[in-house]
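All protein chains but one are shown in place.
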Amino acid sequence: MAKTNSSKTGTPAARLEVLKTYKIYIGGQFPRTESGRFYSPLDRSGKKLANVCLSSRKDFRDAVIAARGAVGGWAGRAAFNRSQILYRMAEMLEGRKAQFIDELLLQDTSPEAATREVGLAIDRLIYYAGWCDKYQQVFSAVNPVASSHFNFSVTEPVGVVAVIAPQGDSLLGLVSVIAPVIAGGNSCVVLASENKPLCAVTFAEVLHSSDLPAGVVNILTGRVTELAPFFADHMDVNATIYAGNDTSTRQLVETKATGNLKRVFVYDTVNWYADEGQSPYYILDTQEIKTTWHPIENIAGAGGGY
Amino acid sequence: MAVTKKKSPRKSNTIRLKFDTAWPYSPAPESKSAAQLRERYGLFINGRWQAPAGDNFFKTINPATESVLAEVADASGKDVDKAVTAARTAYDKYWKGMPAKERAKYIFRIARIIQERARELAVVETLDGGKPIKESRDFDIPTAANHFFYYAGWADKLEYAFPNRRTEPLGVAGQIIPWNFPLLMAAWKIAPALATGNTVVLKPAETTPLTALVLADIIRESDLPPGVVNIITGAGATGAALVNHPGVNKIAFTGSTEVGKIIQKSIAGTGKRSTLELGGKAANIIFDDAPIDQAVEGVINAIYFNQGHVCCAGSRLYVQESVAKEVIRKLKDRLESLIVGDPMDKNTDIGAINSKAQLGIIHKYIRIGKQEGAEMYESSCKLPGKGFFVRPTMFTNVAQSNRIAQEEIFGPVLSVLTFRTDDEVIEKANNTPYGLSAGVWTDKGSKIFNMTRRMKAGVVWANTFNKFDPASPFGGYKESGFGREGGLHGLSAYVNLRNH
Partner (left out) sequence: MAAIQQAPLPDFSNSPRIDQVGVEERAARFTKRSIKDEAKENGLKLVLNMIDLTTLEGKDTEGKVKQLCYKAIHPHDQLPGLPTVAAICVYPSMVKTARRALGDSGIRVASVATAFPSGQAPRDLKIRDTKYAVAEGADEVDMVISRGRFHMGEYNFVYDEIAAVKEACGEARLKVILETGELGSLDKVRRASDIAMQAGADFIKTSTGKIQPAATMPVTLVMLEAIRDHYYKTGVMTGMKPAGGISKSKLALHYLVMVKEVLGDAWLSNEWFRFGASSLANDVLMQLAKAETGVYQSPNYFSAD
């Protein structure tokens, strides 16, 4: 569908293809960037992929507002329901496999690798769909305190997470960083791969048709160098994930994040195709541990004082 | 009219209980003889006492009397380097390769010696920090020992703590601790670090270094291999040198949010791991169906425990309007029965403020509270002529926008606010950059779960407050820091997880 027009020109019988406009995804809507700017990533041969929104700090701000608005409801959903929605996302992705393969091909992935990447991305969603209502049991605890109290520690979503997605593996990397964040009940604003943004925008359409509440995932396209500072310094963002290995970006993110002591996670060397590319410990990264105490009456039993 | 009715009861709203005349307690001072302080302490590096490179020392005083207790080494960058090198060498030479069960036994041993020397430690803690001997004796020291005991047992069981993962120690941990619970904070930091196979350079706060130095003796007594734990004293510059030392793999810090941010900034991009346990301004919420008398006692314990020098102190009290009068009246009566004074007296409830600087901060906030138009009430107790003391204080008619309701005072000053509905109080409780702890008092089970779930805080006490246990994770949301200390969850701050 999203094939470039140039290949078809000159063939009189062919109908003129309708081109896709690649927009960003904020609060369940597909706006253009408020800045009106765009950029044109190129493939390896120097061919333009598309005109892609060059998101601004104001787009990021709007996305954070949407994410903040959505996070309470999303975190409050039954874990089972979140699980079903992630599964639905996998179903939708499966159904549009061909489109993603086409886009990956445009973005210089080999046919074989593209098929593999889309398949893995679908499986990754299934993997995290299954975790939605299980990681809590793995990472929570009832703590045997010495006093007469019931004491337990549970996971709670950290809140709004700003994610700078991997630059390579433009679909699998994207899915691998979004899925654990939302499986854990957080909302997020994600900056797609700068030079390979096509799949990210199309993935937003998958999200849009998957019963995922508006605002839980917001996807921007644009420049890492331009947006990274805001991903790190926005005071209403609770955590920032930087899935890249540029040392100066990392330092910048970690420095700016101190403004409100965001939790920062750097996934710099992860091979998203390998075993290490998926685990409940990624979910745990964007969880807080809350410990609750309550007294236990022990009338006349076990040395009770009554 | 009043004369003829002399037997009739007084109007109830004028009734006050009196606590000051009948049957006063005699002084019950703890003996100082248990504390054998040296005149001068060096640095504990590589298993032995060493003089600081610059030969600089500073004095540590008793805040209750302002008299000098001892001189303590001021570690320079050179000393920090020496300590980190010792820790690295010990890591490579002894600790990394030691079978976990042997590591455990060293930690158990430290726990036991702390128990044996508990009385000495309690006296030193109180002399150096100003906290009531009752608290150092019954809380700080035993809990510190328990912490070592708890984590000792984890050392050879780490594979059970992290399903499907193998743990690796981080290496050398630089640990910087505050002055409010000196030995206990040292235990919170050292015990999990050792149990997970790391070595340690610990810096106690400059106003309360002494129990950490006694702990150094205890560590020597335990025959822990030299350099596994190094204890160096000094002020901010020493701490900064430790944070910035390239040989340190992890920084664990407990202290102010301000310093926490500085630390975080200075390690940005270095790959050093960190846990920060920072400030707080905890909301403590009383609903009208609460067990009021226990709630009042909980409020007292929440804000006046350890002179209010507690990061998780319940400094913002939210009372439902229908019971506000009753709660405030009971709090006032309870304030009168708090005994303020000599920390070494076994009956003292509120001891000395830790330092002159901190006393100044508390006074500043009391002034601010008055200027902001809040109504101040303080205990009528007499304060000792010498030393740093302040009366337990309570402000009523406080607004959310008052600074005394927003900023951490770190002293025995309570701000009382009122509310009407559940949603209102949740909004107000979470309306803060902090998120360390919170409290809720109600008799209704479903409301407890509603509240404890919605409050953004790492530790939530329901129908209780300020409870601590080695098995219970502690740590904050938002600007109160990150990472957990205590319990199973406290282990992850000191390990890298690897696939099998």
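Each chain carries a letter (A and B) given by its place in the written order, and its residues are counted from 1.
Going forward, contacts are C-beta pairs under 8 Å (C-beta built on N, C-alpha and C of every residue); 3 or more make two chains touch, one makes a residue touch a chain.
This one's a predicted model, so the numbers in the text were calculated from it and none came from an experiment.
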*May I ask you to name the displayed chains that the omitted chain touches in the full complex?*
A, B
*Using the touch definition up top, pick the residue from B:36, B:67, B:322 or B:337 that touches the left-out chain.*
B:337
*Touch with the omitted chain, as defined above, among A:19, A:142 or A:296*: A:296
*Looking beyond the chains shown, say which of B:61, B:290 or B:404 touches the absent one.*
B:290
*For the chain left off this view, which of B:27, B:99, B:236 or B:373 is in contact with it?*
B:27
*Would you write out the residues of chain B that touch the absent chain, in ascending order?*
7-12, 15, 17-28, 134, 138, 289-295, 297-298, 326, 329, 333, 337, 346-347, 443, 463-464
*Positions on chain A contacted by the hidden chain, ascending*: 148-149, 295-299, 305-306
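Simple rule for what comes next: only the chains that are shown with their structure count from here on.
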*Approximate Å spacing (C-alpha centroids) for the pair chain A, chain B*: 38
*Spell out the part of chain A that touches chain B in their complex, as residue ranges.*
138, 141, 143-147, 149, 151, 153, 156, 158, 238, 247-248, 250-251, 254-255, 257-261, 263, 275-276, 279, 281, 288-295
_Quick check: in the complex, which residue numbers of chain B touch chain A?_
146, 163-165, 257, 260-261, 264-265, 267-269, 276, 278, 433, 448, 452-453, 457-464, 467, 469, 471-475, 477-479, 481-482, 484, 487-489, 497, 499
